[in-house]
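Here the complex is missing a single protein chain, while all its other protein chains stay put.
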Amino acid sequence: MYEIRFHGRGGQGTVLASKILAKAIVEEGKFAKAIPSFGFERRGAPVAAYLRSDDKIIRQATNIYHPHCIVCLDPSLMRTVNIFEGLRNGGVWVQATKKSIDDMGPPTEVSRVGLCDAFGIALKVFKKPITNSIMLGAFVKTTGLVSMNSLFNAMESVAFRDADLKRNLEAAEQGYEECKVYDLDRKEPL
Amino acid sequence: MKQQALPAFDPSGIPDDLCPIATDHLELRTGDWRAERPVVDRDRCVKCATCWVYCPTQCIIEKPTWFEANLEICKGCGICSEECPHHAITMVEEREE
Partner (left out) sequence: MGRVIVCDGNEAAAWGVTLARPDIVAVYPITPQSSLAEYISQFVADGILKAELIDVEGEHSVLSVLQGAALAGARTFTASCGQGLAFMFEPYFRTPPLRLPIVMSIVTRDGISPQCVWGGQQDAMTVKEAGWIHMYCENAQEILDTIIMGFKIAEHPKVMLPVNVNHDGNYLSYGVERVELPEQKDVDAFLGEKSINWHAALDPERPMGVDPLTGGAGGAGPALFVKYRKGLCKGMQNALKVIEDVHQKWAEIFGRAYAALVEEYCLEGADYAIVTIGSMSGAGKDAVDLMRDRGEKVGLIKVKTFRPFPIKAMCMALSKVKAVGVVDRSVSFGWNSGPLYQEVLSSMYFLNRRVPTVSFIGGLAGSDITIEHFKFVINITAKALAGNIPPEPIWLNEKCTLCGD
């Protein structure tokens, strides 16, 4: 079972991102279960979404406390939320940021990082800071959990609120292209 | 800037598992949620107060020759920029620090 935790702010499409990825996973013949965090749903408030992926049926309907992978859709969220809480050793971190890897300071649990200036791409493609499609592209580049083709198929069946499908597909493609993936040389503690 | 005629209720003598009441003010900086902030061109602003009327959080404050948003509260919705008849307000991306 692979456990992914999405972090973002309300209105950025964090929950929709987890739903799209769930569709892509099911598209590839696997099972997925995605649950949003339950707090105050206001634009700008921190939200999280929990997504499990597995080859067999996933029974538990619970939040994720020990993710394998963190996807953060907002560059400034780290300042107020500990997005790495419970991350497993050898974890993967996909982050929306325009900073370089040297400025990021990933914790020791992280062994692979994907960085993407999602805000920049979003403002170009959508004129709005909605980073979910872009970050899904970045996620695929960083983890390869699903193919971009499955991601595109998944996006086709979704009703996007803020922009049409074509722009979302374009955004995902750009997220994939521009995402830089780093494998960190970490000694894993026993 | 507390304007209270009466002191807040003192809950210290009451069991904390009785009726759910709240007596502490929570500092919630809605300005922290912004992705973009409004920037006013002070030369264009004529103080028509349209932005002040439309602001959903009523955070527009009056200055000598212009209006601007109180950035502690402003959530960056962009309505002021959209409504300003003189196109004096531009939405600018909040930079990450």
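For reference, chains read A and B in written order, and residue numbers begin at 1 within each chain.
Here is the rule we go by: a residue touches a chain if its C-beta (ideal position, glycine included) is under 8 Å from a C-beta of that chain, and two chains touch if they have at least 3 such contacts.
Everything numeric in this text was worked out from a predicted model, so none of it was measured.
Residue A:Ala32 is the one among A:Ala32, A:Val110 or A:Leu136 that touches the chain missing from this view. Within chain A, the residues in touch with the undisplayed chain are 15, 18-19, 22-23, 26, 31-36, 38, 58-63, 65, 154, 157. Mapped onto chain B, the footprint of the missing chain covers residues 19-20.
Rule of thumb we're sticking to: only the chains that are shown with their structure count from here on.
With each centre defined as the average position of its C-alpha atoms, the distance from chain A to chain B rounds to 31 Å.
Contacts from chain B toward chain A in the complex involve residues 30, 32-36, 75, 77, 93-94, 96-97. If you check the complex, the residues on chain A that touch chain B are 9-10, 42-45, 75-76, 79-80, 97-99, 119, 123, 129.
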